[in-house]
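Right, one structure below, let's go through it.
Left out: one protein chain. Kept in place: all the others.
To keep things simple, chains are lettered A, B and C as they appear, and every chain counts its residues starting from 1.
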Amino acid sequence: MIRLVYFAWVRERIGKPEESVTLPAHVLSVADLIAWLKERGEEYAYAFENAPLIRTAIDKAHVKHDAPLTGAREIAFFPPMTGG
Amino acid sequence: MIRLVYFAWVRERIGKPEESVTLPAHVLSVADLIAWLKERGEEYAYAFENAPLIRTAIDKAHVKHDAPLTGAREIAFFPPMTGG
Amino acid sequence: MFTVRVQAGDFDIAIEQANLVAGSNDIGAIVAFTGLCRDEANTLASLELEHYPGMAEEEMGRVLAEARNRWPLDGATLIHRYGKIEPGGNIVLVITASRHRTAAFAAAEFLMDYLKSRAPFWKKEHRIDGTSGAWVDAKEADDRALERWKS
Partner (left out) sequence: MFTVRVQAGDFDIAIEQANLVAGSNDIGAIVAFTGLCRDEANTLASLELEHYPGMAEEEMGRVLAEARNRWPLDGATLIHRYGKIEPGGNIVLVITASRHRTAAFAAAEFLMDYLKSRAPFWKKEHRIDGTSGAWVDAKEADDRALERWKS
């Protein structure tokens, strides 16, 4: 089981702030995970419709979409940040 | 009569914060005034021994040593500034 | 002293500066950046700041560590608020302290550029007319601001 967390309009589009999922064996990278999530329903397809825009963190550190998921406990998806 | 004011170590070397003087007709520029002051005594010669270093203001605005004294009411001499 | 805080409540810049330099006599320069909730069009009731708890603090700590690698800082304070903030209210505070002003200025500007594009915070507008406005868009200008630190 791996924990997925969503923020801002990614959270709003998916309709929940977090969930735990069991990943199939072929999901090895962030990009794989996004592709897999988009198949799970319209809300995911909507949230990730412009996938390259979506930022990702693994265990609270920024990663790129080619990052491997090995050892990850919490994966976060969110739009570009607008703090400060 | 023109008012001369001195600050920091220029003031300390000359031994007074200000004075009023009547300028001879040949004193036309700041440089002329410095040369004339240096003839007035050791304390002035000491204060202006490195004349190019000394900064000048006419009526509370910075000027260079070639500035004319025409219309000046108050001329200030002081070392490079060290505020801030 | 080096401090990172993420909080809902307001901050007082005078208190933060006093804490930062307390007991030190060799700090000559303090630069403090305050980011405020802005409302040019007079339509905004508040900005709501969402954040990623835990990661926000960690990322701010990483950005601060990078600033300390680049400039000789004697202290720094980073505070970012979350929750609803009204126009004119404080959002973010970055304070840098150094012997000399050039380092304090450069580090503060670097910290703000990096916080803007790396700290996990998102702004949503709430309008005076009661509607929930849009999520604020990330600015290209902020990404461009990062480029100058990469030389």
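In this section, contacts are C-beta pairs under 8 Å (C-beta built on N, C-alpha and C of every residue); 3 or more make two chains touch, one makes a residue touch a chain.
Not measured: the values here are computed from a predicted model.
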Displayed chains contacting the withheld chain: B, C
Interface with the unshown chain - residue positions in chain B: 5, 7-9, 57, 60-62, 76, 78-84
Absent chain, residues of chain C that touch it: 12-15, 17, 21, 24-36, 38-40, 42, 87-88, 99, 101-102, 104-105, 108-109, 112, 145
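Convention: only the chains that are shown with their structure count from here on.
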Farthest-lying chain, centroid of Cα atoms versus that of chain C: B
Separation of chain A from chain C, taking each centre as the mean of its C-alpha atoms, in whole Å: 26
Centre-to-centre distance between chain B and chain A (centres being mean Cα positions), rounded to whole Å: 72
Per-residue overlap in chain A, given as positions that touch at least 2 other chains: none
Residue numbers of chain C (touch at least two other chains): none
